[in-house]
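Here the complex is missing a single protein chain, while all its other protein chains stay put.
== chain A ==
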Amino acid sequence: MIQLTKINKVFRTELVETYALEDVSLVIERGEFVAIMGQSGSGKSTLLNIIGMLDQLDGGEYIFDGSDISHSTEGQLADIRKDNIGFIFQSFNLIDELTVYENVELPLVYQGVAKKERQQRVTAVLEKVNIAHRKDHYPQQLSGGQQQRVAVGRAIVAKPKMILADEPTGNLDSKNGEEVMGLLAQLNQEGVTIVMVTHSEHHANYAHRTIHVLDGHIVSSQMQEVRYA
């Protein structure tokens, strides 16, 4: 599904040039659950952002679903993203002014889905992530775990082929963390490709494969026994 070949990402300031990623190559198959681990500043989030087309390449080749998107424009990338990828962030990134329902509904609004269908799909997703009873609440009225469940709901409502999760459990206690990981594992079982950045060895065990990143390089990629909740 994803094929990165010798990609580079450089951050420049006035004085220094830092390689966040250097000659990184990576293949992710459809239906895979991949965990990316590494220390702070190792480049793992950058890698995730590159995969999610949120950040530009400074070199190398990116093939997504068979098409080379290395030189696609921002607009084209936005379209691919909209139809294929769902995002989950460590800090949830819910919109404070919108209710739970409206937050989940937002990707469908941007996809131009009709109101009736939106209603059905949002309701179904809210039930799936077990937050339907708080659908008219605002994000600040929810606990961290509940907020992240809303974020998961929002990531999956548009039926993406792939979910990218950037430390989805980073701001959660262990119980809520387990709950969210359970949801991701369930989605993966339903066929969604999942790429997740995490600090937690424990949560990395939910994945088929763990990639270790250090100083902008992939240092190891190992298949593992999958642990389901």
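Going forward, a contact is a pair of C-beta atoms (placed from the backbone, for glycine too) under 8 Å apart; a residue touches a chain by one contact, two chains touch by 3 or more; residues count from 1.
Basically, contacts and distances are computed from a predicted model.
J.: Which one, "Carbon-monoxide dehydrogenase large subunit", "ABC-type dipeptide transporter", "Putative ABC transport system permease protein" or "histidine kinase", is the UniProt name for the chain you do not see?
T.: For the chain missing from the view, the UniProt record says "Putative ABC transport system permease protein".
J.: Of the listed residues A:Lys82, A:His137 or A:His199, which contacts the missing chain in the full complex?
T.: A:Lys82
J.: Of the residues A:Lys44, A:Lys135 or A:Arg154, I need the one that contacts the missing chain.
T.: A:Arg154
J.: Using the touch definition up top, pick the residue from A:Val27, A:Ile95, A:Ala124 or A:Val219 that touches the left-out chain.
T.: Counting the whole complex, the residue in contact with the absent chain is A:Ile95.
J.: Which parts of chain A face the unshown chain closely enough to count as touching?
T.: On the chain A side, contact with the omitted chain comes from 49, 52, 54-56, 74-75, 78, 81-82, 87, 89-91, 93-97, 106-107, 110-111, 154, 158.
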